[in-house]
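Just one protein chain is left out here, and the rest sit where they should.
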Amino acid sequence: MKMLLGCTINAQEHTVLVDPRDTLLELLRERIGLTGSKEGCGNGNCGTCTVLLDGAPVNACLVLALEVAGRDVVTIEGVARAGELHPIQSALVEAGGTQCGFCTPGIVLAAKALLDANAAPSEDDIRHAIAGNLCRCTGYGKIVDAIAIAATRMREG
Amino acid sequence: MNPDPVEAPIARLKVIGKRLARVDAKERVTGQAIYPADLSLPGMVHAKILRSPLAHARIGGIDTTRAQAMKGVVAVVTAADFPAMPVGSTIPMGETGYDMWMVAAINMARDKVHWIGQPVAAVAAVDLHTAAAALALIDVEYEPLEPVLGILAAMAPEAPVLHEHVFTKGIEPRPRAPSNVCSRVVISRGDPSAALADAHASARLRVKVDTAHQGYLEPQVAVAQVDANGFATVWASTQGQFTAELMIARMLDLPASKLKVVPLEIGGGFGGKIAIHGEAVAVRLAQKCQRPVKLVLTREEVLQGGSGPAAGALIDVAVAAQKDGGLRAIAGTYRMDAGGLPGMSPSLLMQASAALYQCPNLNLEGFDVVTNKPRTEAYRGPGGIQAAFAVEQAMDMLCQRLGMDPLEFRKRNASVTGSLMPIGTPFPAIGLDTILEAVGRHPCWTDPLPPGAYPRGRGLALGYWRGTSMTSAAHITIAGDGRPMVTMGAVDLSGTRSTMAQVVAEEFGLAIEDVHVQTGDSKSVGYSDGAAGSRVARTMTAALVEACGDALRQLRSRAAEKLQSAPELLHYADGVFRSPQPSGAAISLAELMQATLTDGAVVGRGVSSKLPLGVEIGAHVCDVEVDTDSGLVTVLRYTAFQDVGLALNPMAVEGQIEGSVVQGLGWALLEGFDYGADGRLRNASLLDYRMPTALDVPRIETVIVETPVPNVPYGVRGVGEVPIVPPAAAVANAIARAVGVRVGRMPMTPERVLGAIRAAPGSSCD
Partner (left out) sequence: MRNFIYVAPPSIEDAIGELRRGEARPLAGGTDLLPQLREGRRNADRIVDLKRIAELSAIRPLPDGGVAIGAAASATNVARHDVIAARYPAIAASARLLGSVQVQNRASLGGNVCNAAPSADVVPALICHQAYAHIAGASGGRRTPLEKLFAGPGRTVLQADEMLTALALAPVRQRSATTYLRFTPRREMDIAIAGVAVRIDLAEDRSIALARIALASVGPTPLRAMSAERLLLGKPLDRDLSLAAAGAAANDDARPISDTRASADYRRCLVEVLTRRALAACARTLNIALDLT
């Protein structure tokens, strides 16, 4: 039996009918139509579904939709502001940190959470922060470069 | 990282050769890029596939009555809903075509199943939960047969035979009994046995390579819609929309004019998305229920038989050299595990393993063997990595026995332009010696290995991949503002939207921002083979150079009319046609198009077919540390040297190389399928099928070398396949230098490395 869910996604309030079995990922992709978060494995091992729940990165495939009642979710669609890219996004573009793009939304959110908490991460800090985001195309080098560039730019304002 | 081209690129190029951002990067970083699973169509239903729980069985009967009756189920299909595909059916592709009997079996088993996970039925229902529940209501009668899982077990004369119609090709006289050995290929010259017998130094090695998976993060997806006239549209995650269309049409007996395949963004392919995996099933379901059908594979399905992994292998190799390091013989037996259906000929991978060496005596014998496991498919340089793991280690062993530096050994024996390849044809222009010179000068080779808490070693390995050319087509129209609009026929797998925008910008004298590139569907652009075999960037470059020429000729003719001059007298540069002096009158592309918009379209067409090959060669250097207590191998430093002909975009080239190397490191150290005795994959998840994370690999440094391919536009070579070939061998050679043991198993997991260390004579065992 479907249940009513109220939550905030990318600063917008939503009221949606969900199946109790729906995960947050299914809520986003199927019920609301925000398809930027991806499903790569369905059990928390690839990170392509990473979103921010009350600011903390989580795998949306491991959260039931009903668990986000009254809570705040940020997805990839909510990162750029009024068409202006976040420094992580522009750095990934410039440094070649995205190829097929399937891991990219999750990486952006994991990196954003890192830089929101740590303005001057070391390379090891960066690699730890994205260890839960698999990438099969880039070998990670240019992703790490991009996050470091973004950190520098954000510190310099 | 820092490209260090040994030969400087052509200085006059303005857009080609620049490190430009991808033209489609913004869509990716904002989540706007559309992959097939992102599609939602009105009335859409969801499909799920019922898969065989047995590795080898006859199908007695399938009863779908209960599933069809379930509320919410709108269609059910089995093999009965598809025409039987005769053995030997093919669809056109390249020189050999593609085996359709095999494609049909991969997509829907008929009469027999050959691996756990092979599809036997499918349902479409109003939601996924209903579809999943409906699968449980389909009754399939199986008559279990004995599965055969290992290569040697499958090759044994008394082994259960998987396919009664398979008789080993390449054996004289033609065998009378069917076999699990589908084909045998021999490439030979000279007398290797004699050479091995009286060589000054020789080395022998057997390696066993576990099946691995391409690991694309996006599982296979197909969305199929059939309109009121029976015309089917399929949106798919595919490396080739034309190949997919041919396969779907043949599998359904649908006329070619009744369907099209639309490629959307693809979340990785690496060879695993050339064959269809569910597209035709989705169309049949859509035909039956008259609603759009979405089929999305789960990761478990992808791993447990729903897709084609890379072949496991058992390879024996022997090499011999004279005292001064001159190679005398290479002999090898390459046994490839094709999985449940006949696979690829071993010829290319055998050639690849020996091609870079000038060697008078060769005997390479290859076997393609079926076993009751998922049918294997391509994975970047298919077979090359397994073969290199054997041969490059054997060469390294030879170096150790000769007391010769491995780089000097390679230089001593390196193939150069004109050297004979294993099949006897001469190499066109190649730059292996340039690559080896670059290695010798680079700090990764000259820096001493810094000491650490555990033994460390440095390894060198080479890689070769031939690639393919086949056909690429494109057309260019000119927008009202004078800017070229490109439609290319090949799927963008390696960033070709961007590199081709650079090519067209270069040809037109414009900026990359002025060029719009899209990929056409299978009915809106000229036939193009799939994105595979490292062929698209170079062949599409050739097609586009032709298309640009065609478009510019049409534009020139219009400009001549407007400028009242003879076309051949006009000068074109940077978007402007100019009359000769004294008039000097000029017209820009924008002005020209505005003035002639209603005169009809300017359409430039180009096609490239069978372009001379741009073979790929790489040399990799790897430093490792081996924890001798646990067997854990840490890659400390990795440098990949590769000849790319001409780097259309060095940043993109680096990205291809770095990613492909990391895939190679993954298979080298972490990734391998673990099949149980019943043929079930025991590590069918991304938890236990371990792909490298950002913490598991160092920075990959790349060094780009450029030896252009003669007589092709811009001299571009393929890039993406060869980087996966050397890593396992480079790591194994480094391990051997660190701890004095050869690990003959891939992946070289910590347990296996420790086992090799402990088994070595002279080591202290517990």
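Order as written gives the chain letters A and B; numbering starts at 1 within each chain.
Keep this in mind: contacts are C-beta pairs under 8 Å (C-beta built on N, C-alpha and C of every residue); 3 or more make two chains touch, one makes a residue touch a chain.
This structure is a prediction, so every number in the text was calculated from the model and none was measured.
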Touching residue (missing chain; options B:Ala194, B:Val416, B:Leu597 or B:Leu695): B:Leu695
From the listed residues B:Ala388, B:Leu589 or B:Leu670, report the one that touches the chain absent from this view. B:Leu670
Could you pull out which residues of subunit A are in touch with the chain that's been left out? 1, 3, 19-21, 23, 42-45, 47, 50, 53, 56-59, 61-64, 66-67, 69, 110, 113, 128-129, 131-133
Hey, which subunit B residues sit against the chain that's not shown? 129, 132, 300, 453, 629-630, 632, 669-670, 674, 682-683, 687-688, 690, 692-693, 695-696, 749-751, 754-755, 766
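Rule of thumb we're sticking to: only the chains that are shown with their structure count from here on.
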If you average the CA atoms of subunit A and of subunit B, how far apart do the two points sit, in angstrom? 29
So in the complex, the part of subunit A that touches subunit B is made up of which residues? 19, 21, 29-30, 33-43, 45-46, 48, 75-77, 79-80, 85, 88-90, 92-96, 98-105, 108, 126-128, 130-144
Per the touch rule, the subunit B residues reaching subunit A in their complex are 1, 19, 21-22, 24-35, 37-38, 40, 129, 214-219, 265-268, 270, 296, 298-299, 493-495, 651-652, 654-655, 658-663, 685-687, 691, 693-695, 697, 699-700
